[in-house]
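Okay, here's the structure, questions in a sec.
All protein chains of the complex are present and in place, except for one that has been dropped.
Labels for the chains are A, B and C, by order of writing; each one numbers its residues from 1.
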Amino acid sequence: MPFAGRKIIIGVIGASTPERKLFQIAEEVGKEIALAGCVLICGGLGGVMEAVAKGAKANNGLTIGILPGNDSSAANNYIDIPIVSGMGEARNIVIVKSSDILIAIGKGYGTLSEIAFALKLNKPLIGIETWDVSPQIISFKDPRKAVKKAIELVRKYS
Amino acid sequence: MPFAGRKIIIGVIGASTPERKLFQIAEEVGKEIALAGCVLICGGLGGVMEAVAKGAKANNGLTIGILPGNDSSAANNYIDIPIVSGMGEARNIVIVKSSDILIAIGKGYGTLSEIAFALKLNKPLIGIETWDVSPQIISFKDPRKAVKKAIELVRKYS
Amino acid sequence: MPFAGRKIIIGVIGASTPERKLFQIAEEVGKEIALAGCVLICGGLGGVMEAVAKGAKANNGLTIGILPGNDSSAANNYIDIPIVSGMGEARNIVIVKSSDILIAIGKGYGTLSEIAFALKLNKPLIGIETWDVSPQIISFKDPRKAVKKAIELVRKYS
Partner (left out) sequence: MPFAGRKIIIGVIGASTPERKLFQIAEEVGKEIALAGCVLICGGLGGVMEAVAKGAKANNGLTIGILPGNDSSAANNYIDIPIVSGMGEARNIVIVKSSDILIAIGKGYGTLSEIAFALKLNKPLIGIETWDVSPQIISFKDPRKAVKKAIELVRKYS
């Protein structure tokens, strides 16, 4: 949980090849994160990860990408800080642990792994069109409401 | 996939505090793995991990435990080779990657993360009373049949 | 290597309980990194890691701390973005891989592991009062000159 003065870090998880409609949702989530003054963490690659970072950067947000590979150049063009983990899919859990709260978008298997870790670690979790594997996942359709709820939850549990 | 002469490695994933009935199932899975001359890999701790290793050791099997923490003494008493990962839940993916095939028992969230990684990596996956998140999971009720099928699948894809 | 527009990321590695004189050196290194408009990455804990982050924050720099444990509250008070790796000392290699260049301060064993990784990965490496294990380590005494050289080297190899 963030100390006084440290910005809230919101993790957004989602696939690199999502359904078409999820790109716009992810971009709006990124926009709302930036407008709220929060930091975005994501997996740094394409698809949902790129769309959410694009939305955040278009609104002067700060974007962190936790990359699976060994080369920062794999980061999409909207990542300010590429963290080069070199640990493959195990980087998914670094995203989960580094986020004050997570927003899951869509139904990729990588996303499912991150949802599972979040549930195991009791990390609050908001879902948009994602896996229905636990009542602990709070579902939203509207990106703006999802981000608003995320921030409320972080403030409540800090 | 194992080369000629290397033993088949079967990963068994399941929670440390499973439902009561899963202990016996796990122990029988371990027994069948050992009787078939395969190596068992698991998470090395209690619950399903301990029961499956117990079943394997009672039948002269070889058991590997990929531990999340920093101390080999956390391994249950049926682990021959404790691998001390020191990387927390990220060790789950090492279990998935090191197994020729996986058998998931029960419905823990850690197990769900391993199922998700197996699906993402296209690793064949057999389930006993586990998460129903993909048609790629081949379900069995009988431990003996589950292990038999696992070995068939490894042979087929090697 | 950073793309056009991405800020240079400088990793500073050093012990949590360094010799007394290294605190001031680390703080000046942090100051110079911030004044040059670069991002600081470090291990996020005390000692050299805290001093360098303090120097950067006092000059409006951005500071990233790659933490070994599972809790962001372990970060020192000058870390803007705590990355919670949960992978213990293995996080050292994430620091190395995420940095465009490294500055090693002092002679801790953790620092030696990071120097070894940097040498193995051919990452440029500047040393201040550190291990003398390779002619590839470029030694400096003056923090300002060390940071200046670091930036020159990143620009040269990008």
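Simple rule for what comes next: a contact is a pair of C-beta atoms (placed from the backbone, for glycine too) under 8 Å apart; a residue touches a chain by one contact, two chains touch by 3 or more.
Just so you know, these numbers come straight off a predicted model, no measurement behind them.
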Chains still shown that are in contact with the chain withheld from the display: A, B, C
Hidden-chain contact residue, picked from the options B:29, B:64 or B:147: B:64
Hidden partner chain, touching residue among B:9, B:119 or B:147: B:9
Full-complex contact with the absent chain, from B:14, B:43, B:86 or B:143: B:86
Chain A, residues in touch with the chain not shown (by the definition above): 70, 86-90
Where the unshown chain meets chain C, residue by residue: 87-90, 93-94, 108-110, 112-113, 115-117, 119-121, 131, 133-134
Hidden partner chain, residues of chain B it touches: 1-3, 6-7, 9, 39, 62, 64, 66, 70, 72-73, 77, 79-87, 90, 93-94, 97-98
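Methods note: only the chains that are shown with their structure count from here on.
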Chain occupying the most central position, where position means C-alpha average: A
For chain A paired with chain C, centre-to-centre distance based on mean C-alpha positions, whole Å: 26
Averaged-CA centre spacing for the pair chain B and chain A, given as whole angstrom: 30
Whole-Å gap between the CA centroids of chain B and chain C: 40
Residues of chain A whose C-beta touches two or more other chains: 87, 90, 93-94
